[in-house]
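Some chains omitted; the rest stay in position.
When the chains are written out, they are named A and B in that same order, and each has its own residue count from 1.
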Amino acid sequence: MQTPTLGQLATENGAQVVGDPDLAVRGLAPLDQAGPGDLSFLSNPLYLPQALASKASAVIVSPADLERIRADGQAGGRNWLVARNPYVCFARVAQRFDREANADPRTGIDPRASVAADAVVPASCFIGPNVVIEAGARLGERVRVLANAFIGAGAEIGDDTLIYANVSVYHRCVVGVRNILHSGVVVGADGFGFAPDIGPAGVEYVKIPQVGRAVLGNDVEVGANTAIDRGAMADTVIEDGCKLDNQVQIAHNVRVGAHTVIAGCAAVAGSTRIGRFCVIGGSANFAGHLNIADRTTVSGGTSITKSITKPGGHYTSVFPFTTHGEWERNAAIVRGLSKLRERVVTLERRLRGQSAGSNTTQDEEKSS
Amino acid sequence: MQTPTLGQLATENGAQVVGDPDLAVRGLAPLDQAGPGDLSFLSNPLYLPQALASKASAVIVSPADLERIRADGQAGGRNWLVARNPYVCFARVAQRFDREANADPRTGIDPRASVAADAVVPASCFIGPNVVIEAGARLGERVRVLANAFIGAGAEIGDDTLIYANVSVYHRCVVGVRNILHSGVVVGADGFGFAPDIGPAGVEYVKIPQVGRAVLGNDVEVGANTAIDRGAMADTVIEDGCKLDNQVQIAHNVRVGAHTVIAGCAAVAGSTRIGRFCVIGGSANFAGHLNIADRTTVSGGTSITKSITKPGGHYTSVFPFTTHGEWERNAAIVRGLSKLRERVVTLERRLRGQSAGSNTTQDEEKSS
C-alpha cells in the first residue's frame, strides 16, 4: 500500500488542505488516540479542545470549526483537511485505507464451489469454497461470494456486491449493485401466507405459494441473520441505499423506501410500506398493511400499530422503565386506569354539584 | 405443464362450476390484474364490484356471493368456481400451479454431499451439494435437502419434507412429514440451561447438558432463521400443523399446540406451553413456565407474563405510540402514576370530609 498525502486525500474528497499538502498520512485514529502520521477528525465542536490537544498530524474539520480555531489563534503549526461534512470525509478516507489494507485479491471460482453450467459468473468474480450457484443465476462484475453461501436458481446479483459466508439467496431474487449481505442473511424465503380453513377442531392453515420475489436496490447493506421474505404475488422491495442491521425481519410484500435505515431486531409485518429517509430504531415493530410517511423516526422498542401520514415525525411507544417494585405499583394502576379515570370524573361531578350544579362533564370527557 | 380446465379444478377442490367447465385456466391473478385465461377469487364481499369489473375468465366465489351476484342479474356471461371457502380454494389451486411450474425434478445424492454410510436416504430424495447427513440419520421418501444444510446424527426427517439451504438439524431431533424448514433454521440447539453457582465475585453458571430433543409434528412450516431448542431432559415439541414465521425463538421444553401460528420475531421462554389453534402476533414474547389456553390470540409486540387459563381470549400489552413529545409527557406521568393516584385519593378524602365526614375511601381503594 502506498501512503497517500494529505493533498491526495483532499483531491479525492473535494476537501481543502490548510497546511502541508505533502504530509504523508499513515492512518486514521480518534482524536485522543492519534499520533504522528495519523489523520483524525472533528465532527462536533464540543470536542474542539480535544482536537487542539490531539497528537494527530492532521485533523478533518468543517469550515466553521476552522474559523473558530483561527479566531482563537490556534490554527497554525498544524495541518487541516477542511471538508463540508468532516464525518463523511472521515468515512470515505477510512474506506480508502480499508480497501488498500484489506482488499481481497482473489478472483475465480474455487474448485469446491458448485456453479450451474448456465449460471453467469464473470471472470472478475470470486466464488469461495462450497458456494452453490444454481441454474440460470446471473452475477455482475466483481461480485464476491464467500464460503458456503447459496445463490438460488435464476437469482441476479449486481456488480461489486459482497456476499459473506453462509448467506442464502432464494430462487429468482434480485440483489442490486454494491450490496453487502452479511453472514446468515436470508433473502427470499417464503412469506408467511396461509388461507385459514375450518378444521374438525379449529382453524387450520393452507399454504399460499409465495411466487413473488425479494428485490434489493443498489447500495443496500443487510446485517447478519436478517431475513427478507419474497412476496406472495408481487415483490418485496428494499429500495436504493437502505441499511438494515442484524436480525431484522422484513415480511412479504413490504416496501422499504430509499435511504431508510432499520436498526437491529426490528420487524416489519406483511404489506407495510415504509417511506424514504426513515430512521427505525432497534427492536421496533410494525403491524401489517400500514403506510409510514417519509422521514419518519421510530424509537427503539416501539410498536407502530397504525399508519403515519405526516412526514418527518418522531414516534415512541415504550413503557418507561423503573425499578421492578415501582413498576409493579404503576402497572397495577395502568391495568385499572379506566377506573382511576372514572374516579376523577366522579370528583368533577361532585365538585360541580357543590359549586353550581352545572353539567359540563360531557365536554371535559371529550377533551381527554 | 398441461393447462387444467375449470371443471378439473372444480373436481380437485370439491367446488362447482357455473359456466363453462371446459374453460382452459392458464394462471391465477388478483381481480384487478387478471386477464383472459386467468382465474381470480373473491373472498370478501366488499370487493364484489372489482369482481364484476375484472377481466378474469373465471372467479372463485362463495355460494352466498354468487347468490348476491345473481340477484343483481350479473352472473351471466362469466364463469364461476363456487367453493365453500374461496380463499382456501384459491390457495389449493395456486399450490397446483406452483407445483407444476416449479417442481424440482432432481433426485439422488449430489456427489458433493457427505452422507454417512449408515444413514437412510431413499432413492426418491434429493440431497444437494455440500449437504452433510451424519451417522444414523433417517430420511423419509421424497425428502429434499438443499445445499449446505446439516442433518445431525440420528435425526429423523419425515416424507415429503423440504429443507432449504443452510438449515441445521441437530442430532436425534425429529421433523415430521410435509414440513418446510427455511434457510437459517436451527432445530435442536442446546436449551439455555445453567445451574447458578456462587463464584468468588458473583453468580457463575454451570452448563446443564441438554439431552432432550426437538420434535416437530407433521405439516409444520418454520420460517427463515427461526430457532427451536432441544429439551433439557424431556423434549421440546411443535405439534402438527403449526406455522412459525421468521426469527422466532422457541426455548427448551416448550410445547406449541397443534395448528398454532406464530408470527415473526416472537419468542417463547422455557417450559411454556402454548395451546392449540392460537394466533401469536409478531415480536410478542412469553415468560417461561406459563400455560396458554387454546385459541388464544396475542397481539404483536405483547409481553405475556402470566398464564392464560380461559380459552379464546385476545390479549394485548403495547404502550400506545404517540409523537415523541407526547410520549415524553405521558411517560413521565406513567412513572409517577402511583403519586397521581394518591392525589386522587386525597381529593376524594377532602371532598368527603367537606360533604359528610364519611370514611369509605378504603372500599374505593379496593375497587381500583
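Keep this in mind: a residue touches a chain if its C-beta (ideal position, glycine included) is under 8 Å from a C-beta of that chain, and two chains touch if they have at least 3 such contacts.
As the structure is a computational prediction, the values presented were derived from the model and not from experiment.
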| item | value |
| --- | --- |
| Whole-complex copies, counting every chain including the 2 in place | 3 |
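The rule we apply is simple: only the chains that are shown with their structure count from here on.
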| item | value |
| --- | --- |
| Distance between the centres, which are taken as Cα means, of chain B and chain A, whole angstrom | 26 |
| Residues on chain A engaged by chain B in the complex (per definition of touch) | 112, 114, 130, 132, 134, 148, 150, 152, 166, 168, 170, 184, 186, 189-190, 192, 194-199, 201-209, 211, 225, 227, 229, 233, 247, 249, 251, 265, 267, 269, 283, 285, 287, 297, 299, 302-306, 313-320, 322, 326, 329-330, 333-334, 336, 339-340, 343-344, 347, 350-351, 354 |
| Contact set on chain B toward chain A in their complex | 29-30, 85, 87-88, 90-92, 94-95, 97-98, 110, 112, 128-130, 146-148, 164-166, 180, 182-184, 221, 223-225, 241, 243, 245-247, 259, 261, 263-265, 276-277, 282-283, 294-295, 300-301, 318-325, 327-328, 331-332, 334-335, 337-338, 340-341, 344, 347-348, 351, 354-355, 364, 367-368 |
